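Missing here: one protein chain of the complex. Every other protein chain is in place.
This part shows subunit A:
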Amino acid sequence: MNSILATRFMHWKKQFTSLVFWLLFPLIATIGVITVTDVLQEDSKVPVGIVLEEETNASNELVQEIKTIPFARIKELSEDEALYQLRKHELDSVFIIHHGFEEKILENSRNQLITSYQSDLSFAYSPVKEIVLSYVQQEAGKSKAAFVVKELIQQHGGKQEWSYEEIVTRSNQIEQDENLLTTSFSFNAAPVKTSKDTALLSIWGLWAICIMLSTLLLFDWVIKEKQSNTRIRFAFTRWTLKSYLLQNFILYSVLFFIVDLLTVITLYFAFGEWNSILNLIIYRILISLAAFLLAHLFKTTFLYYSMSFGITLFVTISSGAVLPSGVIANWAWFDLFNPILPLLNGEFISLWSLVVILFAIVWLVRKEKYNA
């Protein structure tokens, strides 16, 4: 194996730039595309102005709550500036949180807390208003509940002293633990998504597509080396051509494993996205094996490259990993052979994997021919 490694390094040295490019392409492309779509998504959000007349915990929490609205981009500015921008239709709507907001919330008073403005072109005003209202109701409710709890403690001679903040904190904790307010909706018989994934693109879907393309292109070495005149020399070396190709396949797999590990770590730190390492390894091995076997069918790299781009395009459109799968919704059978689906669904065995393994076995038992 050391000899094979040495000979492979000699090839890698010659192809260093293209090798590094295609190895890092999935990671760079995934980060690049996700970043760009995030920026585009951010730019397409509706601008909403917030004017804070007081800087208190309650008012800041309300602003944070409004910032979680996925379709709204929140701008904090002064009242004059906010209204000026609203008149110029640079803002969709404006919400002014008045002095005494926190005090009134604590007193369970819900009047004159916030003033809102909209223009004749506003279209996000209503949903934002509803979110603000529900937050105010919720906070005011918590406040009222806290006072009731304190009163009950006093009435029943309770010895434990609970402050207002402690009660509210405890209430928030219960709300978070029990997840009472989160409900997932789904179509009949469709799997329920519990994640709060609002990304336009699936990171692992995109990565899987890029991996497919880069792996296919990186396996052009099989054609270059198998179709080279040097293949005849393998009859007179320690290893047969088949054994040489197989050992090189293993070396490539090890290289891919190292790069994939780097990818998983990078994507985790960049986007907080995680996927099972075993799942990724199985996906990568199957894709590599498929590329390795496919390359055996070609005599020229040009045709192989064309086929690689074609296959990747087809899987991108049809797999539903990046684009909506409605494009070929009638092809239910394709899901069985979809190479990306097992990765995204966390499955290890699929018809696709069995087919690849079967072809690999056929390749292994086939007799080798040398033609001078």
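By definition in this document, a residue touches a chain if its C-beta (ideal position, glycine included) is under 8 Å from a C-beta of that chain, and two chains touch if they have at least 3 such contacts; residues count from 1.
Basically, contacts and distances are computed from a predicted model.
**Q** UniProt protein name for the omitted subunit, picking from "Sulfurtransferase", "ABC-2 type transport system ATP-binding protein", "Vitamin K epoxide reductase family protein" or "Multicomponent Na+:H+ antiporter subunit F"?
**A** "ABC-2 type transport system ATP-binding protein"
**Q** Determine which one of A:F234, A:F249 or A:F292 touches the chain that has been left out.
**A** A:F234
**Q** In the complete assembly, which of A:F95, A:W204 or A:Y244 touches the absent chain?
**A** If we include the chain that is not displayed, A:Y244 is the one touching it.
**Q** In the whole complex, not just what's shown, which of A:K14, A:K67, A:H99 or A:R170 touches the removed chain?
**A** A:K14
**Q** If the hidden chain were put back, which residues of subunit A would touch it?
**A** Here the touching residues of subunit A are 3-4, 6-7, 10, 14, 228-239, 244, 370-372.
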